[in-house]
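Here the complex is missing a single protein chain, while all its other protein chains stay put.
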Amino acid sequence: MDEKTTIDELKKLVVKFRDARDWKKYHKPKDLAVSISIEAAELLEYFQWKNDEEIEKMLAEKGEKVREELADIIIYCLNFADVTKTDISKIVKEKIEDNEKKYPPEKIKGNYKKYNEL
Amino acid sequence: MDEKTTIDELKKLVVKFRDARDWKKYHKPKDLAVSISIEAAELLEYFQWKNDEEIEKMLAEKGEKVREELADIIIYCLNFADVTKTDISKIVKEKIEDNEKKYPPEKIKGNYKKYNEL
Amino acid sequence: MDEKTTIDELKKLVVKFRDARDWKKYHKPKDLAVSISIEAAELLEYFQWKNDEEIEKMLAEKGEKVREELADIIIYCLNFADVTKTDISKIVKEKIEDNEKKYPPEKIKGNYKKYNEL
Partner (left out) sequence: MDEKTTIDELKKLVVKFRDARDWKKYHKPKDLAVSISIEAAELLEYFQWKNDEEIEKMLAEKGEKVREELADIIIYCLNFADVTKTDISKIVKEKIEDNEKKYPPEKIKGNYKKYNEL
């Protein structure tokens, strides 16, 4: 569905859900940022203590649960974007453009600079 | 731009950026989950110690920086979705549907059940 | 008990627990750092969506549960200190000394510099 679904459609979906419950009053940016962190840790928990092989097995068995955690993070990001009037496409594109200047491919590929030291 | 940009367009953007640098080999799901957590904490840092009034002022002054942190989280979510072959629209819609059953509006609005105790 | 218990006694306690189960092999620094983050988020979850008043009530009712989450964080910190051969008292004292230079009381108290902008 990702080929046809716009960011705005997903935003509208989460906003509709929120407003049907009169929950906007709870959606302060700080609490949404707290919630993104909590959900990010719940995603991370699926990978705790596991090596590559165990993760492959875990993803095969519990992939749906893992994806639910990812959905939770994204839902809070969409809510955060709504209350802070943020255009997600715009900030993602701008950030990628910044990173393109920061990490020019020819420099990255050429000098063996380690990804984890960037 | 969110009205016209599809999830797939953003996915393709981050994948193109990643592949131009030959970085797919670093994008193991565990490390991407770690990265989402780290970026979530960087977003949260802007709200640390601040009350509602201070946050309003902070968002007016540093909104662009805050949005960059949100972009970082979303970029890693898109990367995570790519390596785990996840359709973001699908999981977000399904999660919202699950939540609709879990929290029926008429029940939520009626009984003063506290949002933070759900 | 904190008046009489040394850091080393707590360290020995967690190491004894770990070694009785032959778990040292799982305690790689990266996985312990991941675990500290996960437990920190579980502590934070008790505060999610709550204001000051609601937190006071929550702490009165569920204080024991909250303290268990704090214990989990500290247990992983003790384990992390063990595998990285870290003297906790030393690093805490040194960090406080650094902070004393960075934030001299007379300067902090005098100029109304906001805590959240330090």
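Here are some notes:
By written order: A, B and C. Residues from 1 in each chain.
In this text, contacts are C-beta pairs under 8 Å (C-beta built on N, C-alpha and C of every residue); 3 or more make two chains touch, one makes a residue touch a chain.
Only a predicted model underlies this, so the values are computations on that prediction, with no experimental measurement involved.
For the chain missing from the display, the contacting residue among B:Ala41, B:Ile55 or B:Ile88 is B:Ala41, taking the whole complex into account. Looking at chain C, the residues touching the absent chain are 1-11, 13-14, 17, 20-23, 26, 28-30, 33-34, 36-37, 40-41, 43-44, 46-47, 50, 52, 55, 59, 63, 66-68, 70-75, 77-78, 80-81, 84, 86-96, 99-100, 103, 105, 108-109, 115-116.
Considering the complete assembly, chain B touches the hidden chain via residues 26, 31, 34-35, 37-38, 40-42, 44-45, 47-49.
Heads up, the rule we're going with is that only the chains that are shown with their structure count from here on.
Chain A and chain B, compared by their mean Cα positions, are separated by 3 Å.
In terms of their C-alpha centroids, the spacing between chain B and chain C amounts to 27 Å. Chain contacts: chain A has residues 26, 34, 37, 40-41, 44, 47 touching two or more partner chains.
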